[in-house]
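See structure below.
Here the complex is missing one protein chain, while the rest keep their positions.
Chain nomenclature is as follows: A, B and C, assigned in order of appearance, with residue numbering initiated at 1 for each chain independently.
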Amino acid sequence: MAESRAPVHVTGEVVATKRIGGYRHLTLTAPGVPESFRAGNFVAVTVEGHVARRALWVHRVRASSAFGPTLDVVVETRGSGTAWLAAQPVGARVTITGPLGRPFALPKDPVSCLLVGEGYAAAPLFPLAERLRERGCQVSLLVSAPDEAHLLSALEARRSARSVTVLTADGSVGQRGTVADHVDDLLVRSNADVVYAAGPTAVIRAAAAAAERAGAWSQVAVEVPTPCGTGLCHGCPLPVVGEDGVDRVIRACTEGPVVRGDRVRWEAM
Amino acid sequence: MAESRAPVHVTGEVVATKRIGGYRHLTLTAPGVPESFRAGNFVAVTVEGHVARRALWVHRVRASSAFGPTLDVVVETRGSGTAWLAAQPVGARVTITGPLGRPFALPKDPVSCLLVGEGYAAAPLFPLAERLRERGCQVSLLVSAPDEAHLLSALEARRSARSVTVLTADGSVGQRGTVADHVDDLLVRSNADVVYAAGPTAVIRAAAAAAERAGAWSQVAVEVPTPCGTGLCHGCPLPVVGEDGVDRVIRACTEGPVVRGDRVRWEAM
Amino acid sequence: MSARVPGPVMVAAGCGGTGRELEPYLGPAGLDGLDFVTRSITLDARPGGPGPRLVEVPGGIVNAVGLPNPGLEHFLATELPWLVRAGARVIVSIAGATMGEYADLARRLSRAPGVAGLEVNVGAPDEVGVGLFEVREPYHSASVIAAVRREFPADRPVLAKLRPDVSRIVEGARSCHEAGATAVVVGNAVPAAFPDGRAGGLSGPAIAPIALRCVATVHQTVPEVPLIACGGVRDAASATAYLRAGASAVQVGTALLHDPTTLARLRADLETSHQEDP
Partner (left out) sequence: MSARVPGPVMVAAGCGGTGRELEPYLGPAGLDGLDFVTRSITLDARPGGPGPRLVEVPGGIVNAVGLPNPGLEHFLATELPWLVRAGARVIVSIAGATMGEYADLARRLSRAPGVAGLEVNVGAPDEVGVGLFEVREPYHSASVIAAVRREFPADRPVLAKLRPDVSRIVEGARSCHEAGATAVVVGNAVPAAFPDGRAGGLSGPAIAPIALRCVATVHQTVPEVPLIACGGVRDAASATAYLRAGASAVQVGTALLHDPTTLARLRADLETSHQEDP
């Protein structure tokens, strides 16, 4: 897998914030982070008064803007930390560490790829789609969500993807159903050699299983709680089978979060 | 001494904030607090993520404004809590308890009063001056500060006070010198029967001593750290001599902060 | 021993003032029916220690208040009657320098009208510093409890308040229970230091995980001992963590200093969640 360059720990600034559906999209400066970002990396954000860090996928980077290089994150408010972050106004200073974790490995050849993502966790698939297209890969994108409010807009992705499929559990937009219901069918239709998946465990597990059935490679972006995000605490256990066939527990934040789908011991998660 | 009415614990809002010299002046709503305020009361403010409360004198109350009743406080940034408070923008919600503590006791007769205050702690003397004037007392005001930036504006007080004397330690405005240098002289000139003092210990002690020398009563507003402000923790010891002549330690937040100057055991503070 | 275990929500010793100061924040019911533990009362009046008595630290406060109190006689004459009139169930916390003092306090309080129970402070974070009977081993606290129990009517609770020290709490709880404690309060402030090195006790949210470990350990080992949890309770979540771990009541201390309405809110929240439970 590709190795990411050295992360930095910096103070950045919120340069834009907007609510889109059920999410808050923030654009941040974070000197040094956008510059060495690769698709699948995440950042860890400091929440004032809280010891643990909050992990966020990087949804997009811009090499230059009026504020210099920036990165976008998509925040779903859940507990204290995400609520705090979502409430930060333009100008607020935010301490950020990144880019963190192993990014998606890119194929050497211009193969056909299926990208499967659900909810905010679909975020890293968008920069991935761009990179894949640059390499001449054929990209099919499957974006799913429980409902319309939690669907990341696939509009921009239409530039990078040959086909975009939208699913919602309630059928409020796109097709009705779950990733598990549709992924095999899409795999066949897209004739994919590689599946990239990001989302809740059930979703990435379904995608990995479908890939295995179809004889495709898969890479999944796993989310387990990452108290530090930097590999220091061993607090983010991810059970896998090593290359040597031996069961191991790796750190999701450092040896993941992107791993080969056939390596994850799903039943042990 | 007058007893203050029952305090409340409420969420208020910053309705105005401005920097004046070295201080931040905040106007806050705090339903129920301005209504039962008496001069010399203080409020305790909650700082997010901090257990102890921060005490602030009430500088002014308005019975009605566009926002309903409001109160003004004067904040000098010192540590984490005052820095946080001073940074709160209009619209920020602030949890406030008050009015707290025993207020200044008002004389029954229309006597002559000297009010002595230094720095932000002069704040409670302004509403006091108004009350005294309403009662027909002659009010002389001595406002002091280390320098001009830390001098509370006495402009408004000119309505209530017969005379206003301004002192700065560096002579940058008004007369040069400290309260201790000038208070005896002023006491004689104002022919005061009662001295009210608020400020650092050295200042109120000097005022109390001058009162004693001149045979006047004194009431001093004492500042010792008040972790809760509500009388619950006994964490604000103030050594006094009781009415029975016996040494006691009282709670500054509840049995004070205003006490008779001749009761304080200054050397034990 | 048919004494009722108080709770489920109580005021922790030394964090409710004399009761009067807390009253404005308790809502319409006021102190009525509230289990109010007084600050620790000693035979003679104590002025308390010098300032600063409390210093804020991350997640809590360190205190060395020094047990300021007006002494038993003055307490009986002024504070107790007021609390009784206000309807509080008054649990008097007692502290002494010797076993005899504890027994003395218990005897005299057994005759005072309106004392609903006693809490014996045998776990101060710096008992040597404040001149209290030193509890080095669990049997020291058990002897104090036995002495108090002999002097106090069996139909009223005697609570043993212990330090949340996981290496001793099981033995302490067991032996105090055997010595006659109706329930064991786990625990007091944790022995700690001020930033300048002076001895004090750490309280507040910071110590909740420590006291919770003690409560869970005691409950698993000696489930027959009724437990009252104390340490960092601030909301329904922190209270129910203790109740789930085996406590039958919780005491609220430092949270009241931060937000004096905590108790009123907590009583309401726990009742609601209780009603929601099947």
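Just so it is clear, contacts are C-beta pairs under 8 Å (C-beta built on N, C-alpha and C of every residue); 3 or more make two chains touch, one makes a residue touch a chain.
This one's a predicted model, so the numbers in the text were calculated from it and none came from an experiment.
Just so you know, the chain we are not showing touches A, C across the whole complex. The missing chain, though absent from the display, is touched by one residue of C:Ile41, C:Val57, C:Ile94 or C:Leu256; that residue is C:Val57.
Within the full complex, the residue among C:Val9, C:Leu159 or C:Ala216 touching the omitted chain is C:Ala216. Across the entire complex, the residue among C:Leu132, C:Ala208 or C:Ala249 in touch with the chain not shown is C:Ala208.
In the full complex, chain A touches the omitted chain through residues 6-9, 46, 50-53, 95, 97, 224-225, 227-228, 230-237, 247-249, 254.
Mapped onto chain C, the footprint of the missing chain covers residues 57-60, 62, 136, 165-168, 190-197, 199-200, 202, 204-210, 212-213, 216, 232, 237, 241, 244-245.
Simple rule for what comes next: only the chains that are shown with their structure count from here on.
If you draw each protein chain as a dot and join the dots that touch, you get a simple line with two loose ends. Rounded to whole angstrom units, the spacing between the C-alpha centres of chain A and chain B is 56.
The distance from the centre of chain A to the centre of chain C, with each centre set as the mean of the Cα atoms, comes to 50 Å.
Between chain B and chain C the centroid-to-centroid distance comes to 36 Å (mean Cα coordinates, whole Å).
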